[in-house]
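Working notes for the structure below.
Every protein chain but one is kept in place in this view of the complex.
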Amino acid sequence: MKRLWIPGALVAAVILLALLAPWLGLADPVKQDIAQRLAGPMPGSPLGRDEFGRDVLSRLIWGARTSLGVAFAAAAIAGILGTMLGLVGGWFRGIGELLTVRSMDIILCFPPVLLALLVVTLLGPGAGTLILVLSVLYLPGFARVTYAEVLSARSHDYVEAVRALGAPTGRILLRTVLPNIAGPVLVQLSLAVAAAVVLESGLSFLGLGVVPPAPSWGLMIRGARATMEQSPLLLLWPCAALSLTILAMNLLCDGLRDAVDPRTPAARPRPRLIDRMLPGMLPPTERTGAVLDLQGLTVEIATPRGRIRPVEDVSFSVRPGETMAIVGESGSGKSVTATALMGLLPPAARPVAGAVWLGERDLLRLDEPALRALRGGAMAMVFQDPMSSLNPVHRVGDQVAEAIRAHRTMTAKAARAEALGLFRRVGIADPERRLDAWPHELSGGMRQRVMIAMALANRPGLLIADEPTTALDVTVQAQILELLAELQRETGTAMIFITHSLGVVAEIADRVTVMYAGQVVEQGDAAAVFAAPLHPYTRALLAATPDGDGQPAGIPGVVPQPHAFPTGCRFAPRCSHAVAACEAAPVMLDETQGGRLTRCIRWTELANGAECAA
Amino acid sequence: MIAGLARRIATSLALAWIVATIVFLALHMVPGDPAELLLSTGGIAPDPATVAELRSRLGLDRPLADQYFDFLSGLPQGDLGNSLVDDYPVAQEIALRLPRTLELIGAGALLAVVFGIPAGTWAAMHRGGTFDRVASGLAALLLAVPVFVVGTLLILLMAQALRLMPAGGFVPLAQDPVQHLTLLALPAIAIAKGLTAIVFRMTRSSVLDALSRDYVRTARAKGLSPARVLVHHVVRNALSPVLTVLGLQMGTMLGGTVLVEYVFNWPGLSTPLLHAVEARDYPMVVGIVLTVSGLFLLINLAMDLLYAVLDPRIRAT
Amino acid sequence: MTTPSATPLVEAKGLSKIFHTGGLFRRGRAVQAVRAVDAGVARGEALGVVGESGSGKSTLGRLMLGLMPASGGTVSFDGRPLGRTSGRDWRALRRRMQIVFQDPYGSLDPRRRVGAQIADGLAIHRVGDAGQRAERVAGMLERVGLDPSHAQRYPHEFSGGQRQRIGLARALASGPDFLVADEPVSALDVSIQAQIVQLLAELRRDLGLALLFISHDLPVVRHLCDRVMVMYLGRVMEEGTAEAVFTSPAHPYTRALISATPQLRPDRRADRILLAGDPPSPSNPPSGCVFRTRCAHARPACAEAVPELRPHGESRRVACIRAEEIA
Partner (left out) sequence: MVGGSRCITMTRRALLGAGLSLPFLSLPGRAQSADGILRFGLSAFPPNLQPWVSTGAAAGTVKLMLHRSLVTYDSKGQLRGELAESWSVDDEGAWVFKLRPGCVFQNGDPVTADDVKWSIEQIAGETSTAYMRTQFQGIERIEIPDPQTVRLVTKTPTATLPTWFANYNTFVLSRNSTPSEPIGAGPFRLAGQERGTAIELAAFDKFYKPGFPKLKGIRFTVYADENLRVAALQSGDVDMIEYVPWQSMGTVESDPRLRLDAVEGPFMCVLFNATRPPFDDPRVRQAIAFAVKREDIVKAAFFGRGKPMAGLPIVAGTPWYDDALANGWAYDPAKAKALLAEAGHPDGFQTTLLATAQYGMHKDTAEVVQQHLAAIGIQCELQLPDWSTRVARGTKGQYDIAIHGLAADNNDPDGLTSVIDTSLAPTHGRSFGLKAPKTVDALARGRAEFDPAKRVEIYKEMQRAALEEVPLAGLAWRSQGYGLDRRLTGFTNLPGALTTSSGATLEETSFT
């Protein structure tokens, strides 16, 4: 909010000054004293006198009163009328829209100064006419902003909900829609005021605005321009006042817009001081010939509310041809792990411990060019939402060819031919035509196939799939899972499959890692884990998954926030087997004799007792 | 697509016609008689008889409807009638003046694009950095200072104090290109002042939005070089909204350069428009307004087409 | 499962809805979202509507609530046709049927306190005074498993699961008889999902609600609903008791749907039926049976006429002329 404070104070000061003008004991802004014409600073008039000998300071402040008064009045009128028109236009599409929003185009066609001139000549100059002109000029701006906001608000469910409750349209518009579009309208209001002040001074400058002798900044500039040679300073004061006020208003608008617009990410990324960790800081660990070997990876993110560790001490390895599933609910850190592997973490995030061995190289200690050579080459990634993962303005064929040529130098034609082969390989019907299709012309399933083709373009040793089928329909999901399995069998690629659905894990995974609140809580062969889960969380997850028989049991409570991870076992608050010891100290991963891992101090007790699923 | 285009052109023409009609009627309602005005240049009192005679010669005593239909019938052939002041064809005056205003706005827009877009992109790339803060503050300042203030100060500084640049005026390009361009410099800067700030802010927010998109992450995951990601993916997407806004701004500028033309004595289209309204020169005013709103709508149409070309999703509808 | 009373509370006959893309003047393409669907939900009964995206299940839900004018067919509520009611008594009907949405973050008004939104139903119809409404709100919050003191908080202070509970409280505050739940749990994590499903089951039983449960997640529907209706490209493929449809699916599409659902236990995984290609575009559906282009058992005859929903066994109807042959 800091950005709001300074301009806000400045604007408030100007407005206050204008309002208090009568009581500031200023000289009469209109009384002439021709003898003192163009006099410099003198007692009683610190800024000197204008071409009629009137006190410049009082005219400046009274001028503010006129200019701001006109601007606020015009912006308010335009605001109210424009918002109403936008509301009606946005809600009653069809005729309503035509009447309200399309009619605005007529106003926009008019050159602004001509509109002002016509109205002024028709009704005679003066503040009243000026307000009318300015509000007409700013009406379209408000109508359009409100129209757009109403359209977007309308698409939200809470508007439909109130409609379903039987609320009359008027109530919906005023009680539900209006408050939610207040933010952008407010921003538009402050923009309109700033613009109105500029236009008012422009019109007065041309003699079409405020009638003398009433003071206004535009008139002062016009007068001062005539006597530029005799006293240039006269020009300085109104220009400075005008520019300063508008600058303050513009900054206020920016601050307001940022505060209102949820999209702007709150956290301002501050790169941490130490760059990559110094090589050799950690003891070298032996490598097991796995394609990928994660050891104790920990990622830290700097947020306004302090440093958080969404991923802590995560280790697993993947052998060629093997699929390691990483399962966990939202907030478990599974996606952060994947992004950390690819080195695609946002600037604010930083891996602070552990190592990630891809073959011979530790990805965490590679510099950017070396890591970039691997991305899309030795290791590739497929993302969750096919709708937004492809660039809408490039053809899908070109985007795949681009991936190929990023790692191998070849002619565009050759790359295109290879892309065609890839399209056929991932089962895209009629590949020749589809190469030149735009992303929005393909279905979700088709687009995901393109993503897979793009990932496999350079025959990666490791494929990371981050919830590739979550956004797809179940029949399409089945096709994609089948395709991935087939490709893996054929190419022997190691695959990390991230998902929150246990069903999918059972279908496709050889080994599984269960994550909860940033930690690995269980790891082992998928069949074994599903048959006899060791960690209470895994057991509860299995119980919660409806599979036809048995009542799905929910897990009470909520996943803890990264800022407030409990010290002890992070699942304890929601675990039905929790005991005091659980919450005492951080729990380490235990290794069972069968090579399975679990992070629960009571796992042996629970396993022997073979209690049925709680 | 073509049907949509034809429909759009039809609505634009209808809008331009509505605007012209409104102006035609408004002008006739405004007090002041062109014939009397012409004869009372310099404050002298014309003899009412001669005023009446001039009115009939100029056809102003005919009923309004006839004058309107004369105006309409002339339109298809591009005949906008003659000026009441000196019987000079309006179309020729516009043909003489319009290119100068377009040139001014074009130069301003060029400066805006050359400075605004790179700065905006760089500020977005280094969001929150010193460049971003300084540039955003400067943009706010540029927006804040009104154009006639900038104009006056520029003349005061460059022309009269330093005598580096001419104080204003115009020389046809053919006659003396170098002088023409030096004369164009100052007013173009004044126009570019506002435009650059708007383009900068629009580019910055548009690039920021593009950077947050999934397909940029996909591009980086493909191992593309940062430069390729920036140009091919980020800027390519961020460009279309920026160009549309720039187009709209240039459209509204058409009738709005009067302040710059006045301060720099640049004989564009806005100044004769104001003169014509003052002299109640009906054909000239309506002619210019029709041209300006027609061009405004044309630019809008062009921007929509450009948007469709840049963004295939739009092209589909 | 409670035995549903015979006569349906809400009944749709030959219901269809056509959307026109294209602006005010332009005649865009006509998309048939829902085509001649018959559906009935009795008091205390839960009807599951299953189908993939583009199948028209959400549109059907909104049509049966009268939130959207139907292009064809009728919807009657408690015997009275909805189409022609207007003005005051249309609003009175509103109190008796409500809806819950999928996206927890979009279904609550970010600008108003949660308590006020729950009381909206009562306030709009001016039921009782402020005190009684507050009381009712507290009761509803407790009923959906939240602390009554939450009434003063704003939506952004709650998790996804809690927001869905608030949505439920708002819908049930005015005591409706018919509730449409449009994919209420698809956006939630498994553990939270199970909690909400439990809550829905309890509420349906305690309040004797007629529930229309729309979802693409077959296991959840199987658990919660008495009868199930499978939709594809706006038409009903198969309809019957949950038990019958899930254990022995008759329509090829239902079979493919069930086999595609990932199963926890390996023994459940029947041989997988993989559908080829993508669903056709709704603006020009195939002639005859809309599923024929992707059906392994399609014959030329399937293209001629739109298959009727014919009884198949005692508690099921199927829209497939070869249902008996491929059983």
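Read from first to last, the chains carry the letters A, B and C; within each, the first residue is number 1.
Everything that follows uses one rule, which is that a contact is a pair of C-beta atoms (placed from the backbone, for glycine too) under 8 Å apart; a residue touches a chain by one contact, two chains touch by 3 or more.
Model, not experiment: these values are computed from the prediction.
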Legend entry - Chains shown that the absent chain touches, full complex: A, B
Legend entry - Options A:T227, A:T491 or A:T592, residue touching the unrepresented chain: A:T227
Legend entry - Touching the absent chain when the full complex is considered, from B:M125, B:L138, B:L153 or B:V171: B:V171
Legend entry - In subunit A, positions touching the absent partner: 31-32, 34, 37, 51-53, 120-121, 124-125, 206-208, 211-213, 222, 226-230
Inset, instruction - Write the list of subunit B residues that the hidden chain touches. - result: 30-33, 36-50, 53-54, 57, 85-88, 93, 96, 159-160, 163-164, 166-171, 179, 182-183, 261-262, 265, 267, 271-272, 274-275, 277-280
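As a convention for this text, only the chains that are shown with their structure count from here on.
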Inset, instruction - Just give me the whole-number Å value for how far the CA centre of subunit B lies from that of subunit C. - result: 54
Legend entry - Centroid distance [mean C-alpha coordinates] between subunit C and subunit A, Å: 32
Legend entry - Contacting residues of subunit C [partner subunit A, same complex]: 24, 52-53, 65, 67, 90-95, 97-99, 101-103, 106-112, 117, 120-121, 124-125, 159, 161-162, 167, 170-171, 174, 189-198, 216, 218-220, 222-223, 246, 256-257, 259-266, 268-269, 272, 274-275, 277-279
Legend entry - Residue ranges of subunit B in contact with subunit A within the complex: 15-16, 18-19, 22-23, 26-27, 29-32, 127-128, 136-137, 140-141, 143-149, 152-153, 156, 208-209, 212-215, 217-225, 228, 232-233, 236-237, 252, 254-256, 258-259, 262, 270, 273-274, 277, 285, 289, 292-293, 296-297, 310-313, 316
Inset, instruction - Going by the contact rule at the top, pick out the subunit A residues touching subunit B in the complex. - result: 105-106, 108-114, 117-118, 121-122, 194, 198, 201-202, 205-206, 221, 225, 228, 232, 235, 239, 242-244, 246-247, 249-251, 254, 263-265, 268-269, 342, 344, 372-377, 380-381, 383, 385, 388-394, 402-403, 406-407, 438, 440-441, 451, 454
